[in-house]
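Every protein chain of the complex appears in place save one, which is left out.
A, B and C are the chain letters, set down in written order, and residue numbers restart from 1 in every chain.
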Amino acid sequence: MYDFSPLVDSFSHFFTETFSPFWAGLFSMLTLGVAILLFYAVIGLYLVYAERKICARMQNRLGPNRVGPLGLFQTIADLIKLLLKELIYIRRADALLFNMAPFIVIVASIMAIGSIPFAKGLQAIDLNIGVLYILAISSMGVIGILIAGWSSNNKYSVIGAMRSGAQVISYELSLGLALLCMITFAGSMQLSEIIKSQQDGWWIFKGHLPALIAFGVYLIAGTAETNRGPFDLAEAESELTAGFHTEYSGIKFAFFFLAEYMNMFIVASIATTVFLGGWLPFHIYHFEFFNKGMDFVPPVFWFFGKTAFVIYVMMWFKWTFPRLRIDQLLALEWKYLLPINIINLLVISFLTLMQWHF
Amino acid sequence: MGIEIKSMEYGDFNDNEALEELKKSGSNVLLSTVDAIINWGRSNSVWPLTFATSCCGIEMMATGGARHDFARFGIEVYRASPRQADVIVVAGTIVRKMAPVLKRLYDQMADPKYVIAMGACAVSGGPFYYNSYSVIRGVDQVIPVDVYIPGCPPRPEALLYGVMQLQRKIQALSMTSEKKQEGKSHRHRAEGKDVITKETSSS
Amino acid sequence: MEETLLDIELKEKEEYIINMGPQHPSTHGVLRLEVCLEGEKVKYLRPHCGYIHRGIEKMSEKLTYPQLLHLTDRMDYLSAHINNEAVALCVENAMEVEVSDRVKYIRTILAELTRIASHQLWWSAFGMDLGALTTFFYGLRDREKILDIFEETTGSRLIQSYITPGGLMGDIHPNFQKRTKEFVKYFRKKLPEYDQLLTGNVIFHERTQGIGIMSKEDAIDYGVTGPPGRASGFHCDIRKIAPYSAYPLVKFNQILFTEGDTFHRYLVRIKEMWESLSIIEQLIDNIPPGETMLSLKAIKAPKGEYYQRVETARGELGVYIVSDGGPLPARIHYRTPNFSNLFVLNKIAQGHKIADLVAISGSLDLVIPDIDR
Partner (left out) sequence: MTREEMTALVRGKFPDVKLGSNKQFPEFIAAPDQIHSLCTALKEDAQTKMDYLFCETAADRKDGFHLVYHLTSSALGHCVMLRTVLTDKAKPEVETVGGIWMAAEFYEREIFDLFGIQFAHHPDLRRIFLDDDWVGYPLRKDYKDSFTLEH
């Protein structure tokens, strides 16, 4: 019903028919790039806004409400200010690395967005190893963080970066294994295929208990991946002032700030795609009337609704839990999540072999 | 409590003379539009530095708390790193040992940066004006101040009003003129005496 | 910053030194900790204070007793009433006058309200130190209720200077009793919420239990009083040891633990809030009539030396007055609780992670102007 492929196809037809192949490729890439950047900015800004409103709600406050209606333009004002703020160059800092770091972080998250399926056909690139691609790209961000911490010539930054490095590398394992569980179910790494395999039910429902466990592990590991919530050790305001981005000002700081929120969005959208059926509507088996109604809601809404839910849960984590300590954080990963995950993977492989899932 | 508090119209806040003076000068249409956008952004997003020395800091925390809620104005993003902060609210006494540190903090901040002197101690030394061998009599001897908030300690409402004054002041500034440093008052020490020279009205 | 001998010495050894403060979110003020790290582990640390040393003791030598009282609020501003009470009691003892029962009752109620307000703020800030940001708003929400009561009676929210030698600045507001009772009722319901949010949290337990253990001997040796001392089993509640004001009349428990870790320092304060509520409840309905200010001709301490100990929210506050008989003290010294509580940090934080250092210093509940005076 809401298939975007004809629309996307007509665009690409338009380009290929009007221009030579080279220019067509260039123009379509440019269009996509601009679209993704715009999308990135809007989502990033409004995630910041949402977080501020949600945390205000949890804390009996109002949150931003003066700039524009309901404070909707608050983050835009922040962006304008950050854009025009002085960029401080740190003496005796490694200038090249120092300037490069924010770009690595932000490029990693922009690249990951390219392969997220927002709706049927609404996907910049449908790689046949989509899950692997996203995992690989989004974990590149940690290189940016490490470089930022190292090049800042600041002791707090180094500690923050080292923490972040240890954390992300460890939790990458859980993240990957949790996704591997679902890949075992779906039998494909292509994101569109994974969604297709959920047409008769989302994996979180079809996959029995193991899928639920994998989802839980994924959420924890995902939160840790984004350096947020109870796992925000890399920044750890009360310990390391601002962690790895202590020395960054103006728009470079804004890059880190935005990338954090975009990473959260990416993690949430992968969770949506792999566990919660992506843009597929919610169906109840043999309840045709209800299902029809659900089908009526456009897939984009389904996708963003589910993503918003996962993001909300992650924000909820952040505003409720105290922060873990670095050794506890690593203990949680290596002593609990990893073994659970491996056993879970074995169980799921067995289930898939026996064809016991729905 | 049963008291209905009517919200104050924005126009009801009277500008002080310094602000009126700043607003007077004109500039061309294009630049003033750009100015307006920039100033809108800057004035609505003043992030304070997590910095407090004494009692006023508690009232600053109370302002951030649920009842007064700083966040409504978009000021709740307390940054612990001076690089990312826009305004330093000097909440509390500054003593001779602290003054170089404060100066350094101010220098570490990225432009445009603003200073609010909160409380009697930061304005003038307050209760420690006389007989104290270590208290700096007013933070404006160390760094330029944009807005003074009297009180010991000022109520959260006073801080909110001070921040709103700062916002209005930012909106009156222009990027073309040399006004960035205007409207800040310094106090120079001349021959051991404090001489107050407000540089607000010079242009 | 100035290069201390220590810095130079350490450079030679190539140790990893970080400076926490003077501007650092977890030092709650302008304390500077010179922390030597090995990886994330704290090898040792050196506190540097004086960034808010205002010379209150010197200033007080030029002020009369009712005047110098105003400076005491500004030392430990979270225990302003109790600081005032300490000076007032000391001067009253010196003059050998006794205030009416009404004054004693009101002073005690205000002191306990102050204690609750202070612990609420500490709870807020402690949660923040550990990264649980929501506690900040829960604590401040309830604290505002107490500040309302203060404001109605004393005219000020934080720094009151309401208790003065000879009595009180004025009588309590007619609403005082009603609103205090309302608050007690309200807060009895809200306190369990604190437990739900933080005390029962698994991560919180992990972060605090067994961290920064202070033995009873250390507590006594370093003179650590107040909740940190009592968490180590040091019987140091001045309200019990040397009762003053209306404390001899009320029944309350001194909260004592023997574990002495961060978690028990936390627990002492939570339980103290319950005790304070019960003290207030015992007194609030029984405030006897009487005058609120003695008619004293002149407030002069006779020649001699006087010492008064009181229990603030952070521990033992001692006021030591040397008088030559005039209206001004010849020397006044404040033995402030935070000064003694600070230096034990090096001892108990060694070997822990830097995140634990933040938790430990948070659990000591330091107010920096009280250290530096």
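Everything below uses one rule, namely that a residue touches a chain if its C-beta (ideal position, glycine included) is under 8 Å from a C-beta of that chain, and two chains touch if they have at least 3 such contacts.
A quick note: this is a predicted structure, and the numbers were derived from the prediction, not measured.
Q: Omitted chain: which shown chains does it touch?
A: Result: the unshown chain touches B, C.
Q: With respect to the chain omitted from the figure, which of C:16, C:257 or C:343 is a touching residue?
A: C:343
Q: Which residue among C:105, C:176 or C:222 touches the omitted chain?
A: Residue touching the absent chain, from the options given: C:222.
Q: For the full complex, which residue in C:58, C:205 or C:271 touches the chain that was left out?
A: Touches the omitted chain: C:58.
Q: Touching the hidden chain in the full complex, which residues of chain C are there? Just list them.
A: These residues touch the chain not displayed: 2, 4, 49-50, 53, 55, 57-58, 62, 93, 218, 220-223, 225, 234-236, 241, 304-307, 309, 316, 318, 320, 322, 330-331, 333, 335, 339-340, 343, 372.
Q: Going by the touch rule given at the top, which residues of chain B touch the chain that is not shown?
A: 96-97, 129-134, 137, 192
Definition applied: only the chains that are shown with their structure count from here on.
Q: If each chain is a dot and touching chains are joined, what shape do you get: line, ring, star, complete or other?
A: The chain contacts form a complete graph, every chain touching every other.
Q: So which chain is farthest from chain A, going by the mean of the CA atoms in each chain?
A: Of all chains, C has its centre farthest from that of chain A.
Q: Quick check: how many Å separate the C-alpha centres of chain A and chain C?
A: Once rounded, the distance between the two centres reads 45 Å.
Q: So what's the Cα centroid distance for chain A and chain B, whole Å?
A: Those two chain centres are 38 Å apart.
Q: Multi-chain contacts in chain A: which residues touch at least two other chains?
A: Answer for chain A, listing residues that touch two or more other chains: 59-61, 237, 241.
Q: Enumerate the residues of chain B that touch no fewer than two other chains.
A: Those would be 66, 80.
Q: Give the list of chain B residues in touch with chain C in this complex.
A: Within the complex, chain B contacts chain C at residues 49-55, 57-59, 61-62, 64-67, 78, 80, 82, 92-93, 95, 97-98, 101, 105, 127-128, 130-135, 152-153, 155.
Q: Contact residues on chain A for chain B in the complex?
A: These residues of chain A touch chain B: 52, 56, 59-67, 71, 73-74, 76-88, 237, 241-242, 245-250, 253.
Q: Considering only the defined contacts, which chain C positions touch chain B in the complex?
A: Chain C reaches chain B through residues 1, 22-25, 29-30, 50-55, 58-59, 62-63, 70-71, 73-74, 77-78, 121, 124-125, 136-137, 140-141, 143-144, 147, 157-159, 368-369.
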